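The other protein chains are all here in position, but one chain of the complex has been omitted.
This part shows subunit A:
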Amino acid sequence: MLSFVLKKMGYGVLVLVGVVIVVFFLFQGFGDPARLVLGQTGDSATLANVRKELALDQPKWKQFTLYLNDVSPIGVATKADIQQKSLHGLFVGGDLKLGIKVPYLRRSYQNRRPVMDILLEALPGTMILAFSAMIFATIIGILLGVISAVKQNTWMDSSAVFTSVLGISAPSFFMGIVIAYVFGFLLHRYTGLFMTGSLYDYDVVSGKHLALKNLWLPALTLGIRPLAIIAQLTRSAMLDVLSKDYIRTAYAKGLPKKMVVWKHALPNALNPVATAITGWFAELLAGSFFVEYIFGWKGIGKTTVDALENLDFPVVMGSVLITATFFVIVNILSDLLYTVLDPRVKLH
């Protein structure tokens, strides 16, 4: 188990190194960072200074090594570096220190704030949104899938299948607008929900405070597609499992149908469903621009797209790295989940 996790983490690090390489070289060709930092004003001397500060005067491989050293959790830094980049971590050594640190994602071109801070600000919103959307999608999706499998070829089955096809085919920007309009505007009197809003609200009296009710509509919108897919996967897996010999055995034992379905059939049908759930979860953690944009929700997706619009590459690169890290972590977790769901799965 431990060796499996270690090995997977090793692979994960390799994946991340790959991502860093791709990200770094991909964003090299666009625009002139020094210009972006300075804006339209500024003479050539200042420009040269900024270039020097961003190490743009160095050869490409050196720039890359410096970047790698910055984003890696283990790296070398001088005293001045630590001060200037405000690195957090444990360092040993004299003038040139080696240490374990929080990855340094550099500063935004736009407002010179550390990228890490910008992303950490947006992260809770995205995480809570993704969690709630997935919990909603998982519970309702599995429920719908089981019901439509057990009641195969009845009106319940066909309406569940119809709804889920609808859910898969409706794009989220469209669903988002419809849901925001219906629940946040037309039915506002009954639901008390607003069309837009973020995880934290600001008001004149109490200042910044948590506004969980703003979560309902974006979570619903975001959950619909995974819900539809989970429901369909559960349905087909359950139909397969329900025809298995051990289900017949369970009936022959005298178990009531409810127990056969939920205790014998469902655990066997969860494997493909788990793949879908973890995959979607990782994807939602990357943020979802449309939903965040429509509902005015502060999250990674919106931050990234905004940064991209302004060619603010450090933010974009940072968010790509964070997203990739999420995918790696969720992948390891999902592998572990398989062993919990099915004792036959062995980890090598």
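Miscellaneous remarks
The definition used in the following text is that contacts are C-beta pairs under 8 Å (C-beta built on N, C-alpha and C of every residue); 3 or more make two chains touch, one makes a residue touch a chain; residues count from 1.
We take it that contacts and distances are computed from a predicted model.
One chain of this complex is left out of the view, and of "Peptide/nickel transport system ATP-binding protein", "Peptidase", "Protocatechuate 3,4-dioxygenase alpha chain" or "tRNA threonylcarbamoyladenosine biosynthesis protein TsaE", the protein name its UniProt record gives is "Peptide/nickel transport system ATP-binding protein".
Contact with the undisplayed chain is limited, among A:Ile140, A:Ala211, A:Leu255 or A:Val305, to A:Leu255.
The missing chain lies against subunit A, touching residues 3, 6-7, 244-246, 248-257, 259, 264, 267-268, 341-344, 348.
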